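In what follows, a structure is listed as structure tokens, so that the remarks can point back to it.
Removed from the display is one protein chain of the complex; every other protein chain stays in position.
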Amino acid sequence: MVGSASASPRGEDTFPKILLHNAKVFGSRTAFREKDFGIWQSWTWSEVCEEIRAFSIGLQSLGLGAGDKVAIVGANRPRLYWAMVACQAVGAVPVPVYSDSVAEEMAFVLGHAEVKFAVVEDQEQVDKLLSMSDEVPSLTDIIYDEARGLRDYDHTHLHDYASVQDKGHALVAKDGALAGKWAEGFSGGTGSDIAVMLYTSGTTGRPKGVMLSFDNLVISARNGNAFDKLDETEEVLAYLPMAWIGDHVFSLAQAFTAGYCVNCPESMDTIDVDRLEIAPTYFFAPPRVFENMLTQIMVRMEDAGKFKRRMFDAFMDVARNVGEKILNGEDVGFKDRLLYRLGELCVYGPLKNRMGLTRMKVGYTAGEAIGPEIFQFYRSLGLNLKQLYGQTEASVYITLQPDGEIFGDTVGKPAPDVELKIEENGEVMYRSPGVFVGYFKNDEATEKTKTPDGWVHTGDAGIIADNGHLKIIDRAKDVGKLNGGALFAPKYIENKLKFFPNIKEAVAFGHERDMAAVFINIDLTAVGSWAERNNVNYASYQELAANPDVYSMIESHVDQVNKDLAQEPMMAGAQIKRFLILHKELDADDGELTRTQKVRRSFIAERYEPLIEALYDGSTTKHVRTEVTFEDGRKGAIEATVEIRDMTTYDTDKGIQEAAE
Amino acid sequence: MNAFVTDKTLAPAGELEPAEREELLRVDNVSLSFGGVKAITDISFDILKGEIRAIIGPNGAGKTSMLNVINGFYHPQEGTITWRGKVRRKMKPYEAASQGIARTFQNVALFKGMTTLDNIMSGRSLKMHRNFFWQVLWRGPAENEEIEHRRKVEDIIDFLEIQAIRKTPVGRLPYGLQKRVELGRALAMEPELLLLDEPMAGMNLEEKEDMSRFIVDVNQEFGTTIALIEHDMGVVMDLSDRVVVLDYGKKIADGPPEEVQASQAVIDAYLGVSH
Amino acid sequence: MFYREAGQFKTSYKADQALMPILQDRVGLTVILLIAFVAIPAFANDFFLTSIMIPFLVFSLAAIGLNVLTGFCGQLSLGTGAFMGVGAYAAYKLTTIFPDANVIVMVLLSGIFSAAIGAVFGLPSLRIKGLYLAVTTLAAQFFLEWCFIRIPWLYNYNASGAIEVPHREAFGVVVSGAEATPIVRYFIVLCITVAIAYLMANVLRGRIGRSWMMIRDMDIAAELMGIRPLQTKLMAFAVSSYICGVAGAMMVFFWLNAAEPSSYSISLSFQILFMVILGGLGSLGGAFMGAAFIWILPVFLKFIPGTLGIDVAAETVEHVTFMIVGALIIFFLIVEPHGFARLWQIGKQKLRVWPFPY
Partner (left out) sequence: MLYDIFIDPFVQMYDMPDFFLQVLWEGFVAGILYALIALGFVLIFKASGVFNFAQGIMVVFAGLTLVGLNENGIPAYLALALTIVAMGVLAYGVERVVMRPLVNQPDIILLMATIGLTYFLIGFGEFVFGGEPKQMITEQLGLPTGSTAIEMGERGLIILQHIDIAAAVIAVIMVTALGIFFNKTRIGRALRAVADDHQAALSVGISLNQIWAIVWFAAGLVALATGIMWGARSDVSFALEIVAFKALPVLILGGFTSIPGAIVGGLIIGFGEKIGELYWGGLVGGGIESWLAYIIALIFLLFRPQGLFGERIIERI
């Protein structure tokens, strides 16, 4: 039966229908597993069908009907996934909610969505919902999965998941035709019906409820499956928030359309062990997960014996050199191939094994940019890790990296059925079958985002490289223009700089100015260790930052960035003409960074006005005095004379252009 | 109009006033001495079904000895113990266990060579009956029995949220978790009366809060009667229904926490007023 | 490194509680069993079977027996030799009384007698612990040894005072007596040892094994949890003595052919105890490793001078062997007091988490 799901690409169009289909076709295949009570409790597709039907009929008997909204709150559990389909089967719309969001935000979402029922994980969630019942007047009943601690609660409007299912079972037992009637109930449903509502936590303003239709999800999921050749034999680990579109598509839409098995971990503490046990074949994680895994590997290897560390380092070198090439099917010498094999036996294989990625057929990272070194590390181990670019409004897929066309700095080619274009101001726009229906009760926002002919504003600025791959450079609203008309994407330049370990922060200026120039913060740890190795004495950050050798080192980095920028026709105009190394570290205590360590560009521009002036007036040094807050809360000031250096810029045709004074 | 708002109050289901509760255990005029050293002198008190009873007192007040008398580890020279209406004087510890008295220890007394899972499984020993013959064969009855009890043990592991350490040898666990495993082991016995000897000793604030929650949950979810020794007065006042105070082997106060806290004798004892 | 556990997950308690939940362990065991049942019989010569494999297996079984008592139940015993002797004499008497019965069955039954006697000598364990208990088992050792000498009925009033194994056939093959071929003896010993080891593994993972370990780890807590100390300890004594008894019977029936009281003396007790300690208390696999070390190493040492072409008197070799074994025992105790089993555990753990150190 392998591949049968994708063989009938346009089959059933809603999840309840697909469920019935799967129960028939994959009846005895495992559909869901959950590590609970020490073992992986398993349910086959036909059992899942039973479970969902009973729950669905139970919900119906509690008064749930077409158009009602049902909040789903909790960690990844099969029962919560089933609840979503059970709701869909009676025409209700599930609204998964971030279970760890603060009460206020959750109350807003539930109130805005006008949920009638809520299916939640345990007492904690029940308490949370009860506490906000004033703000959510529409909520009538809560159904919980785990009874612990809820024994003494008043149960008139509170139900145990199992008891709702029992009700369903009892009703079916009483009326044999009910099961058929239930299936009939959703047989009339169509792909254009709303399947789910996901709230996106916009960076500004209130969350918006993205309404996705069955068509959006089912077609996108099928396209995704076909793209990576996923079938019913896959195993995935469902551990990302259920309210996130990624999890919804990977653990529900794709699982249903391909018929593969979804595994829910025991708890967040055991996730590493659970991943090791299951060894997912299709794995999805935001960059921070990969970062954490890599950090853990490195920290553990630090503690390893000398021999092991040497071996590890040696083989990792081999992998860095040839690993990716071998993965991409390029030509590699016999000796390297042999060494890589040996490394596979001694290091890569065991490493992948410990991470639980041995069986990984394809893995994705998305959400934000992944550091090229981290990305490379995993790929060099022989793991088929890829990037994608997606959005809730697109039912995830906008661009994907096809096998064999993996580049660290781009996010891939348009996904199947997706059209892509770049606006005048650099904003990426797309049109696809996955494009959302609209924001719930927010037509204004819908109109702003979605054009009448179906194009959607991503809000990101990007460029399409020569090879047809999309490269995201910045948030669209941050992208500016130099006076000369060249596109200026500050974050793009800053990120390029920050990829050098010696550079901790960078702030680029250039919008409505003549040229691009940057402030740089050196990384005290990295540069400090360089100083130690080279016997450079320094007493403070300030002293190290002013060191001419450090300046030269940073200059070489900036030069490299300029060379890179020159390669890209759209960005070449905004090469860095001048830079300086700030005399103090940017600090959240001084308001220069946000608490999440993001640069507050406008604040810095104001605070260091004299330095910016100096950048643009051609002076080579500038004396400044800056107010600072010390760690113990005292205020003080530091004074310094900051050096400013001029840089060489390059032509797109690689020729050297004289530095403009 | 919103059904919830009006109905959401916690119903104190099954909660009875102390006076209406059945007596589970009574200690009458018990005295215990070791070679002339009196550990306990003429102590009487009772434990009611379903309550949390605290035994407090300064160091060396005879609290642990009292627990040891209750579960048959020490045999008092004088006095009687009435357990569920039956008077007993001497009882072997394992008999006490089989009648539903479980306990934890002041200095964690886990089976160091075993994993968390096995430690809690050991609490099921009394409930498992397959004989040597079946054990040797394993396949069949013995294995089924093992699985049946494993399920119960997994419930406890789930209850105490110790899934992540299920297969870790207990010797390697931090102290706070060891205490939790020990509680799990006692719970596995499905006791009627649970004796806890300083369940929160040596824990940090967070661990104490967790442990308090577990104790209350055990009491409410399973209806287990609990007698506990504890030094942290805040915890005692929060958790317990009634408190008995010992000092130098004698009872100096007995009653609800507020009342005991206000008692002059107790204040003296804790401030170390000489006798 | 060779342990690749990713993707090995359990969907039932049955699988989770299996003796060897890890696939690679199962493969390893299968290979060992194949070597024992196929490769060794196919390629080994008589000397190898008689002087190395058979005694190794017999001692392994005895070490398992003692391990049950000392390693799993925490009761120190110095009477293993005598309990093995009881098995040997019981089997000898049984086959004298029932000459037509299958001698293998007799060997297995003989263990029951040593179990009974072991239980009697286990009685003091209720009140006596640790080294003190060792004294009571010494009492058993010397008392039983005395019985083997002073009760002529036990050795059928032979003039030599020794028991000599009669010629017996089972399943149409000569299995005991001088004519029994090494290969037949080897298979019998192997089957019995493997079977008992497997059955003991079953006991040890269940309720009874756990109750033994409870007593071992913290007897007071065990008692407060409803374990009856006497019953539990006696059962350990009985089971341990049964296994030792069977090993003792196999020792004379399938290996030595004849035995005198001094065969089951205190030095045998010590030898077995060494196997258990060096192999690792509380580990069945350790019993095999310990037996291999204590038995095979001296055999090995004896051959070294010969192969090196050095002409040394046999006695001298014997003495040097003693010294080396003694020194190695101390060495291993210092290096890893928990025995080879622990070394194996550590090694295995390292391979499991490879390339990480933990």
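Think of it as A, B and C in the order they're written, each chain with its own count starting at 1.
Following the convention adopted for this analysis, contacts are C-beta pairs under 8 Å (C-beta built on N, C-alpha and C of every residue); 3 or more make two chains touch, one makes a residue touch a chain.
Keep in mind it's a predicted model, so treat the numbers as computed, not measured.
Within the complete assembly, B:Ala109 is the residue of B:Met91, B:Ala109 or B:Ile156 that touches the hidden chain.
In the complete complex, the hidden chain is touched by one of C:Ile22, C:Ala170, C:Ile329 or C:Leu343, namely C:Ile329. Within the full complex, the residue among C:Ala15, C:Ile35, C:Ile149 or C:Ala258 touching the omitted chain is C:Ile149.
Considering the whole complex, the residue from C:Ile40, C:Ala162, C:Val320 or C:Leu343 that touches the absent chain is C:Val320. Although one chain is not displayed, chain C still touches it through residues 76, 124, 127-128, 130-132, 134-136, 138-139, 142-143, 145-146, 149-151, 220-221, 224, 266, 270, 273-274, 277, 281, 315-316, 318-330, 333-334, 337.
By definition in this document, only the chains that are shown with their structure count from here on.
Taken as a graph of touching chains, this assembly is complete, with every chain in contact with every other. Taking the mean of each chain's C-alpha atoms as its centre, the chain lying closest to the overall protein C-alpha centroid is A. When every chain is reduced to the mean of its CA atoms, the largest separation from chain C belongs to A.
Chain centres here are Cα averages; for chain A and chain C they lie 59 Å apart.
Residue positions 150-151 of chain B are each in touch with at least two other chains. Each of the following residues of chain A touches two or more other chains: 38. Partner chain C is touched in their complex by these residues of chain B: 71, 73, 92-94, 96-98, 102-103, 105, 109-114, 118, 121-126, 128, 130, 132, 135-138, 142-143, 145-147, 150-151, 185, 189. Within the complex formed with chain B, the chain C residues making contact are 13-14, 17, 199, 202-203, 205-211, 213-214, 216-218, 220-229, 235, 239, 282. Note for the complex: chain A touches chain C at residues 33, 38-42, 276-279, 297, 300-301, 303-305, 308, 311-312, 345-347, 349-359.
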